[in-house]
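Note that this complex is displayed minus one protein chain, with the remaining chains in position.
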Amino acid sequence: MEPILEMKAITKRFPGVLANDNVNLDLYQGEIHALIGENGAGKSTLMSVLFGMYTPEEGEIFYKGQKLDIDGPQDAIELGIGMVHQHFMLVPTLTVAENIILGSEPKRGLKIDIEKAIAKVNELANKFGLQVDATAKVKDIPVGMQQRVEILKALYRGAEVLILDEPTAVLTPQEVEGLYQIMESLTEQGKSIIFITHKLKEVLRISDRITVLRKGKGIGTVTTSETNQKELARMMVGREVLLEVEKEEADFGEVLVEVSNLSAFNDRGMEALNSVSFQIRAGEILGIAGVEGNGQTELVEVLTGLREATAGEYNLHGDSLYNHSARKIKEAKVAHIPEDRHKHGLVLDYTVEDNLVLGYHYREPFAKGINLNFNNLAEHANRLIPEYDIRPQNKEALARSLSGGNQQKIIVAREFDLGPEFLIASQPTRGVDVGAIEFIHRRILEQRDEGKAVLLVSAELPEVISLSDRIAVMYEGEIVDIVDAAEATEEKLGILMAGGSLEGGIANGS
Amino acid sequence: MEILTQIFSLETLSSTLRMATPLAIAAIGGLYSERSGIINIALEGLMLAGAFIAVVVSYFTGIPWLGLLGALVFGGLFAMIHAVVSIKYHADQVVSGVAINMLAAGGTVFMLNIIFNTSGTSESVNALPYWGPFKPTVYIGLLVVFIAHYVLFKTPFGLRVRSVGEHPHAADSVGIDVEKIRYICVGISGILAGLAGAHLSLGVLDSFREGMTAGRGFIALAAMIFGKWTPFGALGASLLFGFSQAVQIRLQGLGIPTEFVQMIPYIFTIIALAGVIGKSTPPTAIGEPFEKGKR
Partner (left out) sequence: MGVDKIDIKELAIELLIPLLAIIFSFIIGAIIVYTFGYDPIETYAALLQGAFGNLNRFADTLLAATPLIFTGLAVAFAFRCGLFNIGGEGQLLVGGLAAAWVGTFDGLSVVVHVPLAVLAAAIAGAIWIAIPAVLKAFLGVHEVITTIMMNYIAYAMVAYLSLKVLANPGEIKTPPIEASAYLWRFSNILDIRSYMNLGFILALLVLLFIYYLLWKTTIGYEIRAVGINPDAAEYGGISAPKNIILAMLISGALAGLGGAERTLGLYHYYIQGFSPGYGFTGIAVALLGRNHPFGILLAGILFGALSNGRTFMNMAAGVPIDLVNIIQAIIIFFVAADLIFRQFIPNKSEGGVA
């Protein structure tokens, strides 16, 4: 059988980056073909090339045996290639039906034939088992349904090949299972799917074949039934992965951080945190596991003074920090590695030197009155840059010009240097290269061993399991359980993350 | 009581409609542009240019209808400067709007000097005829509002315009040409602002006077915002603001200074933006240049 789609020797360059280097991919009809690799491996670039959003410097694409010259998404759509983007491409203020027909609207006279549109949407939804409310506005429907709308958009346009870009990132385990069923139903009816992810378990569960990318290069294509997690991991990172972090026996002190019945709203005014309680002892790392969007972000924001809580208590050393300002909380020696360093942790157009005092800029020795002390700023930078191995070693470089790992090191240097009592690290290794990950893990453990309280929020279960002493699992704004890290497995946490419970057995830490 | 009957007399109501016409037309122009994601504070300048061209064409041809046509064409072309600078060169749309206004203010007087050899008021030209109680532009203006509602909310083009203004990358991902939609919408805004200007110079008057729009472009902008970026909302706000202009003189008789009445549209708009009477929220992607591939 001929493949329905072939990408041959695709090379795509961006200024300073080789995003795709001579990559091959083929797809057969009715197949689920997984495309895996670490963040930044070039998966999304390759798919954007296929979808006509980028023009590759070299390489050819064949579809149903014909060489393609795709210029823009419109061409790809007309050929029957549909893409479900990681960040949904939906207009929140329009209805589900309007979003689906956008760009190829059924008409009656000059008008949009909205009845026909709704009927068509419902027909497609029934055929593939994708339940949606055609007349609801997209901003009012849950994330899982938004994803189904995205898939329907592609099907409405007659997609034969569907590209799903990290479709599970925003879903609960049950919703993921529902998505798998949809994917199977689609392939049974002759559609072919390219499934982009970096989660190995998902790949092994659902795909037929797997292509691995690493640093822009195609490492190889394997048949799912003939491989295993370990082999895939090795292909992805290029060496045996050390999931076990070496860590010393914990030496817990007194309770430093006490949070009880903390509640808060999210940006849309809906309850995002519902009566959350936990304690962290000196010398302890409490991990927070959970599918993203279950209140972790809001929890961290409340604890760092970036969001107002609606109820509860929050004490450090017995002193209340409840609804204090970000500045007051910093002054109480709470350090914060934020989830999104571009949005929160750095002023990208400030120099490394200026970023190294962000949040502390108004204090001695960096300022006297309203005057900045430039000598002390320089000295501070000259000390921290080598100590935290920030490269390039240039305090006057703009933070923007540094790599992700080095940007994260600026934040780590700044937050750790002032001797925190309570360290809040949110997704500390996201989008950071392997070397920097190890460095950051080591530094976090050092803080723990020095007797600090650490709250670690991470979407990477292996990271949470290997670094934490105890793990709290969040689901829909609540902590459903707190388990001992030593007894935690991905399976157990997975059940909790889906809102399930473990009957007895595991110690409840709080 | 007597003053109330005076205020709500037939004469005031027809004068309200006359005053509201340029506001509504220009507001609808602004609406197309802003719904597609391009801020348009250039309405004032576009109107002024339209008013001027209308008089010039009528002066040279003697046919006011050609003047009107000239205002539409030139308004659309003039707006293309705003479009190219904002869309192609990603300039700050507010800055570009300011520059259009400045160019129109300077350019019209410059040309007034060249053509009419004065800095004040042009010669009188043939104005538009009356159709019944009103000038044709009043009827056209009402038509423009209804057409805008139909186009924006019932047609594929309107759906695309709204999607481009709210989430251009979503529109792009289904093959909609975001830039093309924006060029068209900014063009329409120029055409309509030109029409509004022609109403002033060939409908209300029969000549061009320096700076004759006197802030009406900004009142139109206010009407568009106060009307929550919808055609009928903009019409309602224009009528309200037109009414406040129409009764100014009468209210002065009651001891209310005209200056305070003049402030009404602006104060209302600030109140509407503050959300005191139902928050007025602009299209999400407004003011942001569109760059393919970025999000």
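By written order: A and B. Residues from 1 in each chain.
Simple rule for what comes next: a contact is a pair of C-beta atoms (placed from the backbone, for glycine too) under 8 Å apart; a residue touches a chain by one contact, two chains touch by 3 or more.
Note that this is a predicted model, so its numbers are computed, not measured.
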TODO: Write down which of A:G52, A:G82, A:P167 or A:G405 is the residue touching the left-out chain.
DONE: A:G405
Open item on the list: With the missing chain put back, one of A:D140, A:D349, A:E387 or A:E487 would touch it. Which one?
Closed with: A:D349
Task: Hidden partner chain, residues of chain B it touches - done: 39, 41, 81, 85, 88-92, 94-96, 98-103, 105-107, 109-110, 113-114, 119, 215, 218-219, 221-222, 225, 257, 259-260, 262-263, 265-267, 269-270, 273-275, 282
Open item on the list: By the contact criterion defined above, which parts of chain A meet the unshown chain? Give residue numbers in ascending order.
Closed with: 14-17, 39-40, 304-306, 325-330, 336, 338, 343-351, 353-354, 358-359, 361-362, 367, 370-372, 374, 377, 396, 401-406, 431-433
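Note that only the chains that are shown with their structure count from here on.
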Task: chain B residues touching chain A - in the complex, by the definition given at the top - done: 154-156, 159-160, 162-163, 166-167, 169-176, 284, 292-293, 295
- [ ] Enumerate the contact residues on chain A facing chain B in the complex.
- [x] 48, 53-54, 72-74, 77, 83, 85, 87-94, 98-99, 101-105, 107, 110-112, 153, 157
